[in-house]
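All protein chains of the complex are present and in place, except for one that has been dropped.
Entry: subunit A
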Amino acid sequence: MPVSTAQHGQPQWRLRTTRAQWLQYLAWLAGVSLFLLCWKLISDNTMWVFVEDAGRQGADLISRMTPPEWSYASQLWKPMWDTLNIATLGTALGIMLAFPVAFLAARNTSPHPLVRSAALVIIVSSRSINSLIWAMLLVTILGPGVLAGIIAIALRSIGFVGKLLYEAIEEIHPTPVEAISATGASRLQVMSYGVLPQVMPAFAGISVYRWDINIRESTVLGLVGAGGIGLQLNASINTLAWDHVSVIFLMIFATVLVSEWVSAKVRHAII
């Protein structure tokens, strides 16, 4: 016990007992030792000759990327527009699918534990696969193009939106729900009056946040043929046209910046 009695009979208090304090020191020692050990292993497996000229290689790459060939930008508007569409339509589709799944997955709104498990499986499987991998799978099934990208983004978004939304549903105040049930409302009415208004701000915030993430993710989907600006990026890298690559990088950077700004504004307006 941290409380003990001194010789004068005065009670004394410390945060931890002596034993707990020593255990904590030992835990720190073990953690630091493990870190140093890992560091050594990684260092042994690195070919330092390659790392030594990293600075020169990097400088070489940058010199090839500059100056960016600005005229190339005129060919990028169309793929950039595709990218925005993939992100926006994919997010919309994902949200529509995630909404009912979240209500089935939340402990307090799920009709049956078995349904809840099924909904959780949907959420976990959607979350465990990156959109790039979803896109690879879908390009083989649907063929290359924007559609594969949209569906890939949607499938990944189900898990993200579904998980955050069902957590929000589980955190609502129970008393309004009780009050609405007490009026004789049906199950669906209880959802629409007792639950929905309480989770609307969270839902809107999550959706905008996911749209923002999806803009970034959709820029790389083209690498596997799922449409958008990633196709151009892939082509430029393959032909070693580094001055094109830098234009694409700058364009993606600007777009992400704008989407961050828009989502921050929208979230601020809602919450």
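Methods note: a contact is a pair of C-beta atoms (placed from the backbone, for glycine too) under 8 Å apart; a residue touches a chain by one contact, two chains touch by 3 or more; residues count from 1.
In the analysis below, contacts and distances are computed from a predicted model.
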Checklist entry - Out of "Sigma-70 family RNA polymerase sigma factor", "histidine kinase", "Carbon monoxide dehydrogenase medium chain" or "Phosphonate ABC transporter ATP-binding protein", what name does the UniProt record list for the absent chain? => result "Phosphonate ABC transporter ATP-binding protein"
Checklist entry - Among the options A:Asn108, A:Ser128 or A:Gln189, which residue touches the chain absent from this view? => result A:Gln189
Item to check | Candidates A:Leu61, A:Val124, A:Ala179 or A:Ala254 - the one touching the absent chain | outcome: A:Ala179
Checklist entry - If you put the missing chain back, which residues of subunit A would it touch? => result 175-176, 178-186, 188-189, 192-194, 197-198, 200-201
